[in-house]
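Sharing a structure, written as structure tokens. Questions coming.
For this depiction, one protein chain was excluded, whereas all remaining protein chains were kept in their positions.
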Amino acid sequence: MKARFLEVRKKTEKICNPLLTEDYSVQPSDFASPPKWHLAHSTWFWEEFLLTKYAPDYVVYHPDFSYLFNSYYNNVGKRVQRPSRGLMTRPAVAEVYAYRAYVTAAVERFMNNDLNKEILDVIEIGINHEEQHQELLVYDIKYILGTQPTFPTYGNSFLPTAERQDAGFIKIEAGVYEIGHTGDFFCFDNELGRHNVYVADFEIANTLVTNGQYLEFIEHGGYQNFNYWHDEGWAWLNENEIEAPLYWHKMEDQWFEYTLNGMQKIVPDLPVMHISYFEAFAYAQWKGLRLPTEFEWEIASSQLNWGKLWEWTNSAYLAYPNFSKAAGALGEYNGKFMVNQMVLRGASVATPENHSRNTYRNFFSAKMRWQFSGLRLAK
Amino acid sequence: MKARFLEVRKKTEKICNPLLTEDYSVQPSDFASPPKWHLAHSTWFWEEFLLTKYAPDYVVYHPDFSYLFNSYYNNVGKRVQRPSRGLMTRPAVAEVYAYRAYVTAAVERFMNNDLNKEILDVIEIGINHEEQHQELLVYDIKYILGTQPTFPTYGNSFLPTAERQDAGFIKIEAGVYEIGHTGDFFCFDNELGRHNVYVADFEIANTLVTNGQYLEFIEHGGYQNFNYWHDEGWAWLNENEIEAPLYWHKMEDQWFEYTLNGMQKIVPDLPVMHISYFEAFAYAQWKGLRLPTEFEWEIASSQLNWGKLWEWTNSAYLAYPNFSKAAGALGEYNGKFMVNQMVLRGASVATPENHSRNTYRNFFSAKMRWQFSGLRLAK
Amino acid sequence: MKARFLEVRKKTEKICNPLLTEDYSVQPSDFASPPKWHLAHSTWFWEEFLLTKYAPDYVVYHPDFSYLFNSYYNNVGKRVQRPSRGLMTRPAVAEVYAYRAYVTAAVERFMNNDLNKEILDVIEIGINHEEQHQELLVYDIKYILGTQPTFPTYGNSFLPTAERQDAGFIKIEAGVYEIGHTGDFFCFDNELGRHNVYVADFEIANTLVTNGQYLEFIEHGGYQNFNYWHDEGWAWLNENEIEAPLYWHKMEDQWFEYTLNGMQKIVPDLPVMHISYFEAFAYAQWKGLRLPTEFEWEIASSQLNWGKLWEWTNSAYLAYPNFSKAAGALGEYNGKFMVNQMVLRGASVATPENHSRNTYRNFFSAKMRWQFSGLRLAK
Partner (left out) sequence: MKARFLEVRKKTEKICNPLLTEDYSVQPSDFASPPKWHLAHSTWFWEEFLLTKYAPDYVVYHPDFSYLFNSYYNNVGKRVQRPSRGLMTRPAVAEVYAYRAYVTAAVERFMNNDLNKEILDVIEIGINHEEQHQELLVYDIKYILGTQPTFPTYGNSFLPTAERQDAGFIKIEAGVYEIGHTGDFFCFDNELGRHNVYVADFEIANTLVTNGQYLEFIEHGGYQNFNYWHDEGWAWLNENEIEAPLYWHKMEDQWFEYTLNGMQKIVPDLPVMHISYFEAFAYAQWKGLRLPTEFEWEIASSQLNWGKLWEWTNSAYLAYPNFSKAAGALGEYNGKFMVNQMVLRGASVATPENHSRNTYRNFFSAKMRWQFSGLRLAK
């Protein structure tokens, strides 16, 4: 476990390697966080939930950092409000790396002890928490670079590959299926409470919708015809003057896409990415099809080729029957977000290895699209 | 059917009887509409979807009224935007009544013809549409009067009665149940597609939560403890400085409630009303219980005493399997609202007689509370 | 004085004669007030500042009305906030008229007494205050009717006449001039403190800029060229998509203007009205000329033909030397508005007779244009 811990800590920093100091502190939108903040917050998490609680001699690195790097845990106390994260110039990037080194070393030392189940569980959640932030880091780095007027390049990483050409639909028979996590390995509280769900006969596509297919929707006026859209989606689209997925730019009548590897012409066979739930839904409406529910997705998952992009489902993010949240501050991890969000299933090229499983319930509000999201059709 | 039609038209106007001319035109919030607007819009609906389409000689009452009184049907054309409804002083109330009389007479005449199924369906939906607006009228009238600094009285109508004292829980066994409308009588498109749903064992309360019970939640600091609330609910509560249900006022350390019959001291045995989904959820969290899903509610409904208040469920408003929306403008009736809304089941004292059924899916966004909403617990 | 008082009271009501009950309560923008509010507020003013203070036996008409109809006098206590004026449906219009009758009769009775100077001064200010509201009533009525989708007509009143065709400039010599009110008759505190001002040689136009002249500015791209505009004016124009004076509408390539007498084609010889300071300034820039200062205007006034429209000057609204505000609540009348406002001089067709004088300092913020404003050039 110590090796896993150290590897995760190293991986987080590796993601930031291509950045300049200037790229670390900026917050181009309330929903994004500065890389520096991720580096510090995922460190604070170890300090707050492991070291100060279980390591008797641990000396906190800096008394202000809990205030500065708490994300949303009301139980832990006051904190810098989310929209101000990009205004913190101090501590400097170098000091945040020193903070990381200090805490990593302290955890490593602490792990030499004989640890009980409660502590091992916290370490497990700490590792998974940091992996989640690794994925968010990729989203935020792409957003920071991709909204620069100069469109700088990150590097040849986290790029989805093309979809198969022999797309088709897989048929699944109606019945009562079991849904939810089972087995010994780690999962989040929102996946627990394995339970029965009845689904009717359905068919689900074995590939994601591609850029080429999505372009047809655009060219057929999909963004101009309210009949395909939710009322709220139509308002969102008009207010924000949206005409294509995030990072798409039309230049001299040609569509381009900003990727972590720079600006490039749209590649038709790549899966379309950076779309909101509103867009996924509208595309399906236009096709006369629909999105799968999260249950259909989980049932079919063993037959699907998934893992390139998080896939919007038509399920709202709600508690499973018998859901119970953890005690204390970690109880704020998932439960309090279970309203006005849609579930995404699968994983993306930015998801850390071994962090994905077919019961994983990711969630975002319907308008979000800076995450690595795509769509799969059902009927 | 003609008798039903005429009765519905009369009933809409009767609801407005206690109003002064001044009360008809005001819009104290974007979500509310002026009574005059309801009177005109429910008339325009007949004109637009029945008379101009099927009555060959029909002469439109006024060419501007479609622009003025369309609600949200993009397919019908441009319209006055919702927040401006309260600024229309013309047409005057008297003219809107004349418009109603003109259209009512035209429909009545038209109904003397031999009508085919398509037309009868439109009439049926027109009646149900106007009944829905009757209920909204009551909400909006209460909101208009209840936000006057002088708290004027409407009259002794639309007041819920006390709950039984022998509250308990009804047990339902796990199994696959059929959900959705069946039978010949009218329902909205969102109730169709009867389908199987598996539910686990559950228990559901046979009464609604009362004012007295809710007051305990308030007095135990329920509105000050973030642990009971969704993250979004907690933000909503703080931003709007909410400390009690809508229409509750604390005066000299005593709680009062504005009712259509005027301001009165809180009556403990009445069901608590005018709460948001956030509040219903938080109350259940505090109790260590939960809200029922809409499926549980429907399965248990024959054993419940319901109809006083719409009951928040823990189900998001989503399409049933095989949902298909109607063609044309009427397809905008329900489907386009199926995101970021929660389902309420049952009916309220403001629901027109014969308009309620146990498959009815009402829906509002989680923060709304001017509607006649209450809550029932489950476990 | 009693006759003047009664006449003023009657005149206020006469202005409202053409209105429907529905027109009395609406507030289409924060800066406008409902006619009902004016009727009540100008009555409350007599009650608050005269009757409750000096008439020993006076019984207040209704204890809530001070809360409802105070405008901005913090010294008098809490009040309904300005943007909520349009939401008050009660008291009804009829009751407000009863309130007016009650207070008018009480003041009339009170004026039978032998009144000292202090009391006579309050009556004088009450009359002038009500006259100011008569003018605001005309602005607000025009705004209420002119923003209705149906553009109803008020009547053949308050319409400026055409400008003379032999426009030219009057020359005034440099020197020290006296500025400010002198004489026994009434003026507001902001006109007092007659004092010397030095002005250089200047020339001032003997007519107002006309619709025809202003149309040239529009047609030469005046609203598209930032060089004529203040930075703040350019932002205002773009944010509000402004391309012409208020109430101008382009229909089928032809300019129309909503007037109190209905929509009509632009008449070139009428003075241009309903422009903001930003527009007046931009027009003068385009012409290579400038607006007069308020001092130049006052010095030249005896040679000018003025009184059709309030004329924007290039003077900010600031205190005259030795300005001292009145004691008590009436001290809030003028002084506290002396920042970020520009002075207008003259009078308009909506100004009550005998209410205008050449020392009168009217003021509005630079973007306002629902008032009857025009412009005169200087160099």
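Letters A, B and C name the chains as they come in the text, with residue numbers starting at 1 for each one.
In this text, contacts are C-beta pairs under 8 Å (C-beta built on N, C-alpha and C of every residue); 3 or more make two chains touch, one makes a residue touch a chain.
The structure displayed is predicted, hence computed values, not measured ones.
Note on the chain not shown: across the whole complex it touches A, C. Which of A:L20, A:V59, A:M251 or A:A327 touches the hidden chain is settled by the complete complex: it is A:L20.
For subunit A, the residues touching the absent chain in the complete assembly are 20-26, 28, 36, 64, 67-68, 80, 86-93, 144, 147-150, 152.
Across the interface with the omitted chain, subunit C contributes residues 72, 74-75, 174, 176, 195-198, 200, 226-227, 229-234, 277-278, 281, 290, 314-316, 318-319, 321-322, 331-332, 336-340, 342, 365-366.
In this text, only the chains that are shown with their structure count from here on.
Viewed as a contact network, the protein chains form an open path, each link joining two chains that touch.
When you average the Cα atoms of each chain and compare centres, the chain farthest from subunit B turns out to be C. With centres defined as mean CA coordinates, subunit B is found 36 Å away from subunit A.
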